[in-house]
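With one protein chain removed, the remaining protein chains of the complex are shown where they sit.
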Amino acid sequence: MGLKGIRTALKVDLNKPAREQKGLHNRWHPDVPSHGTIANNEVVKIECLDWTGGQIQNNDSADDVRDVDLTQIHYLSGPFDVETAEPGDVLLVEIQDVQPFEDQPWGFTGIFTPENGGGFLDEIYPKAAKAIWDFEGIFCSSRHIPHVRFAGLIHPGILGCAPSPEVLAEWNRREGELIATNTTGREVAKPPEPRNVHGGSADEELNVKIGREGARTIPGRPEHGGNCDIKNLSRGSKVYLPVHVPGAKFSVGDLHFSQGDGEISFCGAIEMAGVITLKFTVIKDGMAKMAMKSPIFRPGPVEPQFGPGRYLTFEGFSVDEKGKQHYLDATIAYRQTCLRVIEYLRRYGYDDYQIYLLLSCAPVQGHIAGLVDIPNACTTLGVPMDIFDFDIRPETDAVKMDMGSCAFASINS
Amino acid sequence: MGLKGIRTALKVDLNKPAREQKGLHNRWHPDVPSHGTIANNEVVKIECLDWTGGQIQNNDSADDVRDVDLTQIHYLSGPFDVETAEPGDVLLVEIQDVQPFEDQPWGFTGIFTPENGGGFLDEIYPKAAKAIWDFEGIFCSSRHIPHVRFAGLIHPGILGCAPSPEVLAEWNRREGELIATNTTGREVAKPPEPRNVHGGSADEELNVKIGREGARTIPGRPEHGGNCDIKNLSRGSKVYLPVHVPGAKFSVGDLHFSQGDGEISFCGAIEMAGVITLKFTVIKDGMAKMAMKSPIFRPGPVEPQFGPGRYLTFEGFSVDEKGKQHYLDATIAYRQTCLRVIEYLRRYGYDDYQIYLLLSCAPVQGHIAGLVDIPNACTTLGVPMDIFDFDIRPETDAVKMDMGSCAFASINS
Amino acid sequence: MGLKGIRTALKVDLNKPAREQKGLHNRWHPDVPSHGTIANNEVVKIECLDWTGGQIQNNDSADDVRDVDLTQIHYLSGPFDVETAEPGDVLLVEIQDVQPFEDQPWGFTGIFTPENGGGFLDEIYPKAAKAIWDFEGIFCSSRHIPHVRFAGLIHPGILGCAPSPEVLAEWNRREGELIATNTTGREVAKPPEPRNVHGGSADEELNVKIGREGARTIPGRPEHGGNCDIKNLSRGSKVYLPVHVPGAKFSVGDLHFSQGDGEISFCGAIEMAGVITLKFTVIKDGMAKMAMKSPIFRPGPVEPQFGPGRYLTFEGFSVDEKGKQHYLDATIAYRQTCLRVIEYLRRYGYDDYQIYLLLSCAPVQGHIAGLVDIPNACTTLGVPMDIFDFDIRPETDAVKMDMGSCAFASINS
Partner (left out) sequence: MGLKGIRTALKVDLNKPAREQKGLHNRWHPDVPSHGTIANNEVVKIECLDWTGGQIQNNDSADDVRDVDLTQIHYLSGPFDVETAEPGDVLLVEIQDVQPFEDQPWGFTGIFTPENGGGFLDEIYPKAAKAIWDFEGIFCSSRHIPHVRFAGLIHPGILGCAPSPEVLAEWNRREGELIATNTTGREVAKPPEPRNVHGGSADEELNVKIGREGARTIPGRPEHGGNCDIKNLSRGSKVYLPVHVPGAKFSVGDLHFSQGDGEISFCGAIEMAGVITLKFTVIKDGMAKMAMKSPIFRPGPVEPQFGPGRYLTFEGFSVDEKGKQHYLDATIAYRQTCLRVIEYLRRYGYDDYQIYLLLSCAPVQGHIAGLVDIPNACTTLGVPMDIFDFDIRPETDAVKMDMGSCAFASINS
């Protein structure tokens, strides 16, 4: 009678290379062996490494960000079989809590170079940079971005069930087609990559197969969610996930202490290692019942609330910085909106990289405002004024302060 | 001592053709004559027609939507000179209230054909359709979309200051370039249109000039906002607008009783005629002080609040309905997100056009979730569950109901 | 097809004495003649005078407050018969909107002398005082309390159905008993008062009876709500009211542009004349079905939201200002809490009467925190910091400003 504590379905070892831990894997593939079974309606804790598997240090140089090996990431925890789950079911995952490790109360936000990962504004801000965030309970602050402090909207960046062979083949088909027809001069998608594949407890032969066929953990995909980077999947959320293989083979990772809509600097969340508490419930035949093609969720009731009137909101339109008119392009519009914020906050003494980092990880609200008045898409970006310890209202004159610097790389490759 | 009522800066006549009313105009041009002067710090009421200038009727046919003459719209109220405003200033406009006319408590939402206006999903839903909404205080409901009722997030779809000749020329240049290079087979922008131009109190010669050069009121534009269709510009908002001409020449119109993020069906808001109460304050040299290129705003404190946990939120990614992978395209992702909602709500007996209309006008939250995990942009669309009078939670079985029909056109052209 | 405007069930005349208007009455009595019938599920507008029936002027003297004739108030609109309503039913009243009259955009807050009405802090603040509030859309501000501005949480102070003869008799019994045993030296309840009774369209004989038996409109009472002064009965609220007589005989009045929890200065709300839009639905046998003895309500979704972290909250305990310990007395505790706020805000230059007025009418949150740790009740009072245009956070030094004065009476009787 009474709980003795919640079972931990996976413990990770922060002092051991991620690739040597059998409960982790870094590709989506139906054949990655299960790392244990979870009962229907069970609550478990699952430990997770940060998305790089420990490649980033708590220091003042961004050399580590510049040199991150992206063939390795993300190390996900799992996959776990959930009892009774079958293809066509929906797996209801309730996110009951997310916490950093008690003895590692810090995280990081990074700006990647265009050569290695890139980011939403990398043509304008091509240097590698980094901010370290210290956690004080539910709050975080950074020596690299002074005068800012906020409560984290803590969440996992990645969660989802394994693809079936058919779903995986479709992913490889359509992303391969994009790569094949690419004329942009930049990397447009990440094909299967045999280097540094880690198939959990797969034997060598299976590991090779997973490397050859397995989908990368970048990006999120409609059939299962995966790396969706939705900041609102925080404490208390209920996520409804399509099941494609027997047992569901659920994986989770890439924990974020906080993130802004868009996660614009790519490694834009406050990335951390930690523990997630989840409850699993199988809804039989859920995909047909809910007409579900992509995940659905309900946020929890405890999101930080600033009040609608405490957001300073910026508008952006699909005219790029060279004056070129684009057609209803919300991506371009959101890029412009981000630039408007940078121009505004720069007046207080921040350098642009600090703001770029901040916009990526603070709980900013990025909305699609209008998408039908040709040719301009309009997007908005709401910055909660209360994350600053000074007054950023437009009617108050901006006073330049000494804002120090974020961490940069010694040489930007 | 004490107020005797707020001055009405413009009265409109609902029974007189819009084109005959001198306080209205339907193009953006620096030379549209001012319709009176507003003092710095003054509060005024301004009456507005609906965006079509009265072309839509409260009936059960969408023939009027199908046949709307888009060369005429939008009829804006103004322009008004604001005392002391000069180019380079910022005009702070506080939206103190928006109300429908007391004796006309209804509005409409329309789906336009691809041949005339189109919409975000017009390839899939090409028919003209309409829903009439009845206003009961702050709430609205529609005989064309049963079992739905919600409080309006009332706001103006269009507000802004007149462009300078230079700004206008730039608009015409870049939009003209888009038109000139268009290979999409569909209309991509709206060039100046001499037909049906209404320059307010302009004489005939000036009217011709305005028709030749004046920018259309579709779309919004970064330099002044204009037709930005931001649902959160509601009661209590403070909007900071760039001033480009002496006196600012402020105009407003296109009142919406409610709108969802994206306004996806084009005439997607609940369109209405009514009265807006505004306070005007000039911030001298504000554009330089705030480093402002596009409008900024702060929402008011009274937005309808459902609680974060009362949204059912759908995910969408930049893979289109034919399985084609697009590169970080938030517009495609949002289209997919909308389709996911339609598939979900269809199970209750709504037809797709009803849902398309509903998504356009109910206060749905459209967020840009992730924009950096190549190649998939991820967007979310949160539907407030409390706008329905039945339970739409995924764990409750969907029961099909008789949902009647929205209004369709007799023949879809 | 379609609405032509909502029916106005009662128009009031601001230029005619309240006592001469047949749609008004100022006592609760089952025999007050009905002023028309409302259909089940009908939406109507009802005009209301301010609670004094026009005794207060928009000027800078509180003589009118000092001299208010309390035998006359409140002039309520109604009563209205609602079709099909019978004793034992519940009348669901949805408050769809509340608005001040367009040509009378102002209201007042008053402090009454102990000799005439009194107030929560009248032993400490015995002078008559007044603040006039100007309405600008949803906002209000006062020349008598500078540097403050907020959105109104607009609501009716009084609404309810008529008592049955039995209910009325019980009211007179129990309140009479309190009066009969009163040893406090102050007025403790208001017995029936024949002077200035206004029974609507009652003939003289009936009017006399109503004066002899009818319950005063001060206070609210458990059996029907009445003068409950609940600030959250604002736009969008659904109120469930017990029905005691055939037709329900519903009345409403005492409109408030805003009020704080407790309405502490007695005439503490921002009192106004205006229009309320209501929808009426009869729930048959509702009292038994809901086990209802007193009204229940659900607030609407549009209350001003400041965010939980934007309240500065004060604690108070049931030890009075003379150091006397009281036993779990929440009334004493709340009085102390109010005094703590006055002491705090006084530092900015406000005089105590200004703060007393402000606490009465601004949307302050008064909570019962703890009621069981003998002998101290603990209450809290949360002041939304964003109603001030200066920074009231405790970590910011208070700077005294010239705050002018509220209106006082020439001689305090």
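The letters A, B and C name the chains in turn, as written, and every chain counts its residues from 1.
Operating definition for what follows: a contact is a pair of C-beta atoms (placed from the backbone, for glycine too) under 8 Å apart; a residue touches a chain by one contact, two chains touch by 3 or more.
Keep in mind that what you see is a predicted model, and the values were worked out from it rather than measured.
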Candidates C:127, C:149, C:198 or C:231 - the one touching the absent chain: C:231
Per the touch definition above, residue among C:361, C:378 or C:409 touching the missing chain: C:378
Candidates C:317, C:350, C:388 or C:408 - the one touching the absent chain: C:317
Touch list for chain B against the chain that is not drawn: 305-310, 386, 391
On chain A, residues whose C-beta touches the chain left out of the figure: 1-6, 43, 58-60, 95-97, 102-106, 132, 134-139, 151, 235-236, 277, 279, 300-306, 386
Hidden partner interface residues of chain C, rising order: 90, 92, 118-120, 170, 174-175, 177-178, 184, 187-190, 218-222, 225, 227-232, 236, 240, 261-266, 268, 283, 286, 289-303, 305, 307-309, 311-317, 319, 323-331, 334, 336, 340, 343-344, 346-347, 365-380, 382, 393-395, 397-398
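In the analysis below, only the chains that are shown with their structure count from here on.
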Interface composition of copies chain B and chain C: same or different, split at half: same
Mean-CA-position distance for chain C and chain A (Å): 50
Euclidean distance of C-alpha centroids - chain A vs chain B, Å: 32
Of all residues in chain C, the ones touching two or more other chains: 305-306, 386
